[in-house]
Structures are given as C-alpha cells and as structure tokens.
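Supplied in structure tokens, the structure appears directly below.
Entry: chain A
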Amino acid sequence: MVSIGAAVKEPGSTRQNKTGSWRTFKPILDKDKCIKCVNCIMFCPEGCVNKDYDIDYDFCKGCGICAEECPVKAIKMERE
Partner candidate 1 sequence: MIEVRFHGRGGQGAVTAAEILAKAAFEDGKYCQAFPFFGVERRGAPVMAFTRIDDQPIRRRYQVYNPDYVVVLDDGLLEVVDVFSGLKDGGKIIINTNNGVETINGAEIHKVDATGIALDILGVPIVNTILLGAFAGVTGAVSIESIIKIIKETFSGEIGEKNAKAAKLAYDAAKEGH
Partner candidate 2 sequence: MVIKVMSANQAIAEAVKLANPKVIPVYPITPQTTISEYLAKYVADGEIDAEYIRVESEHSAISASLGASGTGVRVFTATSSQGLALMHEIIFAAAGLRLPVVMADANRALSAPLSIWNDQQDSISERDSGWMQIYAENGQEALDSILLAYRISEDKNVLLPSMVCIDGFILTHTVDPVDVPEKEKVEKFLPPYKPDHAYLDPKRPMSIGTFTDPGYYMDARHDMELAMERAQKIIAKAHTEFSEIFGRDYDFVEKYRSEDADLIIVAMGSICSTIKDVVDELRDAGEKIGLVRVRVFRPFPTNQIYEAIKGASKIGVIDKNVSFSVGGVLTTEIRSKTGLDASGFIVGLGGRDIKPSDIKEIIEKTKNPTKHTQWIGLNKEEL
C-alpha cells in the first residue's frame, strides 16, 4: 500500500539503506594522530563521521574525501 501522494512521513528513513556495501576502500582513522580539525566531519557526503570522530561504516561509501582532506594524514584508505 502506497501512502497518499507517496509522501514519506518517516524522516531520515534512508538509514534503512546501508550504503556501506558500496565500499571498495575503507577509511581507518588513527585517533592518536587526529587533531580534531572537523574537516572529515564537514566534508563527508554521507555525514557519517560523528562529533567523536567515529566513522559509521554502515553508510561510508569509501569515497576517500576524509583521507584526502585530513591535514595530518590520520586517515588511511585500506582495501576492504
């Protein structure tokens, strides 16, 4: 049964779709090196780096922007 007008009343419900499976390379953050500059948080297209710098691998597509933009090279992209 489709809702009236195909409206979606559950905000943020794409969370059901775990895009982590799209990944070929996985970002690994070395928290000892991290200087908490927020670059990875700001620039993540998925918004899947939280304020404690934990990466949500359920959604990370492995684009590598975080590793590229990390000023101290604290993030490494590793083969899945």
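Keep in mind that, in the parts below, a contact is a pair of C-beta atoms (placed from the backbone, for glycine too) under 8 Å apart; a residue touches a chain by one contact, two chains touch by 3 or more; residues count from 1.
How were these picked? Simply put, all candidates are chains of the complex that A comes from, given by their letters.
What you see is a predicted model, and the numbers here were worked out from it, not measured in a lab.
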Task: Touch assignment for chain A within the complex, options 1 or 2 - done: 2
Task: In the complex, chain A residues that touch candidate 2 - done: 1-9, 11
